[in-house]
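Note that this complex is displayed minus one protein chain, with the remaining chains in position.
Letters A and B mark the chains as written, and numbering starts fresh at 1 in each.
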Amino acid sequence: MSSDNIDIRYVAKLARIELTDDEVERFGRQLGDLLEHAKTLHELDTAAVSATAQVVESRNVARADAVGRCLEHETVMQMAPQRQGAFFRVPRIISEDS
Amino acid sequence: MSETMELSAAEIARRVNAGDISAREVTDAALAQIDAVDGRLGAYLTRLHDLARVSAGRVDARIKAGEHLPLAGVPVAVKDNMCLAGTRTTCGSKMLEGWVAPYTATAVARLLDAGAIPVGKANMDEFAMGSSCENSALGKTRNPYDLGRVPGGSSGGSAAAVAAYEAAIGMGSDTGGSIREPAAFCNLVGFKPTYGRVSRYGLIAFASSLDQIGPLARSVEDAALAYDVMAGKDPMDSTSVDRPVEPAATALRSDLRGVRVGIVKEFGTQRLGPEIDSLYRRAYLDLERLGATLVDVELPTAEYGLATYYLIAPAECSSNLARFDGVRYGLRVDGEDVGQMYERTRAEGFGPEVKRRILIGTYALSSGYYDAYYVKAQKARTKFGADFKRAFERCDLIASPAASSPAFAFHAKSDPYSMYMMDYYTIPMSLAGLPALSVPCGYVLPEGSSRPMPMGLQLAAPLFGEVQLLAAANAYECATQHARQQRPEGAL
Partner (left out) sequence: MQYEAVIGIECHVELKTKSKMFCACPNRFGGEPNAQVCPVCLALPGALPVANEEAILQVIRAGLAFGAEIPAFSKFDRKNYFYPDMPKDYQISQYDMPLAQGGIVRYWLEDGTTKECRLTRIHLEEDTGKSTHAGSGDGRIAHSRYSLLDFNRAGVPLMECVSEPDIRSAEEAVGFLEALKRTFVQLGVSDVKMEEGSLRCDANVSIRPVGSKDFGTKAEIKNMNSFRSVYRAIESEIARQIAVVAPGGRVMQETRGWDELAGTTHSMRSKEEAHDYRYFPDPDLVPIEVDRTVVARLRSLMADLPIARFERYRESYGLGVAQATQLVDTPQLAEYFDSCVGAGGGGQQAANFVLGDLSRLANETQTPVWESSVAPQDLAELIGLVESKTINSKIAKDLLLRMWNGGGSPKALVEHEGLAQTSDPGAVERFVDEVVAAHPKVVADYKAGKTNVMGFLVGQVMKQSRGKANPALAGELLAQKLG
């Protein structure tokens, strides 16, 4: 486990949260502390241990392929922060093309 | 306050089913109590007067038609991270401040179908992240036993509402202790069933592999009654367990003969101070007096609970909360392009604790750190399961404190880590998915205060051991009657 400082701006970019300079400083410090504590986990010998993703070991929970009810279109669109006709509208998506 | 509101949920249901009182009368009493005290307490974010009356009318009609409903007319506080169609469901966040759920969570639907009356949506720490309710972006909830103190969290609103007789049952959700800790702080029984027992469908996710819905109540019997109704397989939740639910409310016991209770060596209470230490020692002796055999057990991984939990839960939450992006519902803060819109919306919509956990979780999952943090924590989680398995070879139940202190004053835990420490005793059970509850076990006088504050005894059972757990808690509760020794002055 690395002991380097967490690159909080990079992480915030991944998480899509804009941070103020003050938050960068504060969260950076707090997360650093928390990770220091998390490193105590490395005292644990887990060599022969598998990872637990779920505590109750269910398998093969699936549904039959049958059609059920959808939400009413208007109910859906009333939630929209911005709509245009039957569509949700968002500001331009620039990351795809040049 | 109307005497009706002091009745237990079991008694309300009995009387409504018998026709001695109508659901409408109970509901009016509950709404009157809410109107009388909630201005001071702030347990609810949304009061549901209209819906409650309509629901009561329907319950009365069903009773008249000859139906028997296990929760007939029982006023319920629904934590605001559970969807209830047509009502505002905020999760205590600015992100969802105006969002009206178009569907109902399965657990809520089961309660309502059993005759319960939704009287309000209860305050909570934002996205269930916190142990004091102070992280709610939408309101401040006070502890009915001392208005200067927190009600606990994250299910603090539900706890305060039930403690202050604003509801007979509270629905809570518990990820690392969010039912048990506020129950302890508010002199209630708070019960987290085995992971997967109660459907999570419609529960706004914090950490999917840990979240579990459960009841808060003023007695074990009431908690068992609510649990019996909400538990069971739901086809809408893949992780809900397909396993018969044995009724708990009818299996309650009055003694603990033949029950081996494990006391965790690593959970020594001396470090909590002499007053708290002696309170728990007395509680363990009370268990013994009821016929239980006390045995020492070890949970060698226990001290790694916080480190494990504060990697797994944030990792899952960082992904679960990605959907709050300003595109389809909830808050949007506009931007030049979609990316800027996302970043501004999420900066504005989430409070500091939520941001902290999203950031730590994003980091723990990111390339280069995944194995060191996330996978390591999952392996530690396996060790928790193994620890408990070994411990339960020697005992039937485990007893421990539910929280390391009584309810604290507002702003007393300003740094995140000291707040995280509140969940020290509850987190190991959460990591292992065990059923666990908190039951009132007496009072301590916090430093500089003249008001005795309640404490909770945590009991935990092996996976799916709900019936034995509730049965034992009932025996302890009936024999000790701690909850009755103090009144919540804030409710009166």
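Rule of thumb we're sticking to: contacts are C-beta pairs under 8 Å (C-beta built on N, C-alpha and C of every residue); 3 or more make two chains touch, one makes a residue touch a chain.
Keep in mind the model is a prediction, meaning the values are calculated, not measured.
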item	value
Touching residue (missing chain; options B:V338, B:M422, B:L437 or B:A471)	B:V338
Touching residue (missing chain; options B:L203, B:A248 or B:C441)	B:L203
Hidden-chain contact residue, picked from the options B:Y44, B:W99 or B:Y227	B:W99
Positions on chain B contacted by the hidden chain, ascending	81-83, 89, 91, 96, 99, 101-103, 105, 200-205, 207-209, 235-239, 315-316, 318-319, 322-325, 327-329, 338-339, 342, 362, 365-367, 370, 374
Hidden partner chain, residues of chain A it touches	10, 13-14, 16, 53-54, 58-71, 73, 76-77, 84-98
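Note that in this section only the chains that are shown with their structure count from here on.
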item	value
Distance between chain centroids, defined by C-alpha means - chain A, chain B (Å)	24
Residue numbers on chain B that touch chain A, as the complex places them	99-100, 102-103, 194-196, 209, 235, 238-239, 241-242, 301, 303-304, 306-308, 310-311, 318, 322, 325-332, 334-344, 346-347, 350, 352, 355-356, 358-360, 362-364, 366, 368-369, 372-373, 375-383, 385, 415-417, 431-433, 463
Parts of chain A lying in touch with chain B, wherever the complex brings them together	1-2, 6, 8, 11-12, 14-19, 23, 27, 30-31, 33-35, 37-44, 46, 49-56, 58, 61, 63, 71, 75-76, 79-82, 88, 90-95
